[in-house]
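With one protein chain withheld, the remaining protein chains of the complex are depicted in position.
Let's look at subunit A:
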Amino acid sequence: MTREILYFAWLRERIGLPRETVDSDAATPRALIAELAARSDGHAAAFDDIAALRCALDQVLADLDAPLGDAREVAFFPPMTGG
């Protein structure tokens, strides 16, 4: 399935892209990360510490082990620092 993958903050900087379109059969964000990490050295660096990452499916926060389902937009980012 084709999905839009979005990156924010230092993930975006390490990967060098704000977004990319990816075709993947991964069932969860965690499985998708494993595929993405193999795309480049920048991706590998961005996904080096998975415990430090957050994820949103179609703009709703989700667990890394949640089913990806038919989510069109998958975002990965570091823990938020608002306020």
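Definition applied: contacts are C-beta pairs under 8 Å (C-beta built on N, C-alpha and C of every residue); 3 or more make two chains touch, one makes a residue touch a chain; residues count from 1.
Criterion: contacts and distances are computed from a predicted model.
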{"item": "Name under which UniProt lists the unshown chain, selected from \"DNA-binding protein\", \"Formylmethanofuran dehydrogenase subunit C\", \"Sugar ABC transporter permease\" or \"Molybdopterin synthase catalytic subunit\"", "value": "\"Molybdopterin synthase catalytic subunit\""}
{"item": "For subunit A, residues in touch with the removed chain", "value": "6, 8-10, 56, 59-61, 75, 77-83"}
